[in-house]
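Of the protein chains in this complex, all but one are displayed in their positions.
After this line comes chain A, so read on.
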Amino acid sequence: MSHDVLSTPVVDTGKTTDRTQSRARAARRRKAVVMAGRALLLVAVLGLWEWFSRAKIIDPFNFSMPSKIWDQIYTWVTHGTALGSLGEQVWYTLYEALLGWVIGVVAGVVLGIALGRVAFLADVLGPYIKVLNSIPRIVLAPIFVIWFGLGPASKVASAVVLVFFPVFFNAFQGAREVDRNLVANARILGASDRRVTLQVVIPSATSWIFTSLHVSFGFALIGAIVGEYIGATKGIGLLVAQSQGTFNSAGVYAAMVILAVVALVAEGLLTFAERRIFRWKPADSDD
């Protein structure tokens, strides 16, 4: 009897460590399988595309093929594009998108917080903002080219109008949904209205605002690209337009690939900044 009692826990602990280990192993294996699956999918899609194109199952003139796209990118990187070096085009587009993004974000946050805090402003401006938001804003891009010319200003403007609204609505909502207890507490502790806005409303609206920043950088790129596509002297959008004009489908795809890389890098930087700013938040379970 006593032997049983003594031996049971020993066996138990042995089992638990065994289990923990096997669980950890299973988790590692799953991760590896997911990565392999991703790689396989990519290779399969690119491979099929290449094969179909070479076998003329799909028209290689219209659909191009991965190897040609790669060659195109390689040529652009090593010999530059017809418009100048590739870096210059990327920088031009990025500069327009970034500038438009910053202006749109600042305007959106300031107006969103102001309207969220001052009910009078919200009541007066509310319907007009709804009307403006319901306009398909991308059609403004040609108008901006007419207004501001072929330079960067017209692209910045189209990026601004695309970025402003999602940021504005998120900041507005964030300011509206501040915990009433926190505001009451700040007022009791002696905070003026200005301090409540700066030290309670804005910090608690930041998570709302950051959600919109991720989406809106994509919008800023779209704004810049569409603007360039319609009329520009430099930029990736122009590269797309020119490739299309010379029936160079590989060029269009290559420009898209470059854009995707730019967008992903920007997204990564934003996530990094977010992690630093939100140190006060409980960590996500997946970290």
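Here is the rule we go by: a residue touches a chain if its C-beta (ideal position, glycine included) is under 8 Å from a C-beta of that chain, and two chains touch if they have at least 3 such contacts; residues count from 1.
Methods note: contacts and distances are computed from a predicted model.
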* Listed names "Helix-turn-helix domain-containing protein", "Glycerol transport system ATP-binding protein", "Mannosyltransferase" or "Sulfite reductase (NADPH) hemoprotein beta-component", with the criterion being the UniProt name of the chain not displayed -> "Mannosyltransferase"
* To do: Decide which residue listed in A:Val200, A:Leu213, A:Val226 or A:Ile258 touches the omitted chain of the complex.
  => A:Val200
* Structure fact -> From A:Ser22, A:Asn185, A:Thr233 or A:Thr271, the answer for touching the chain not displayed is A:Asn185
* Asked: In terms of residues, what is the contact footprint of the unshown chain on chain A?
  -> 179, 181-182, 184-192, 195, 199-200, 203-204, 279-282
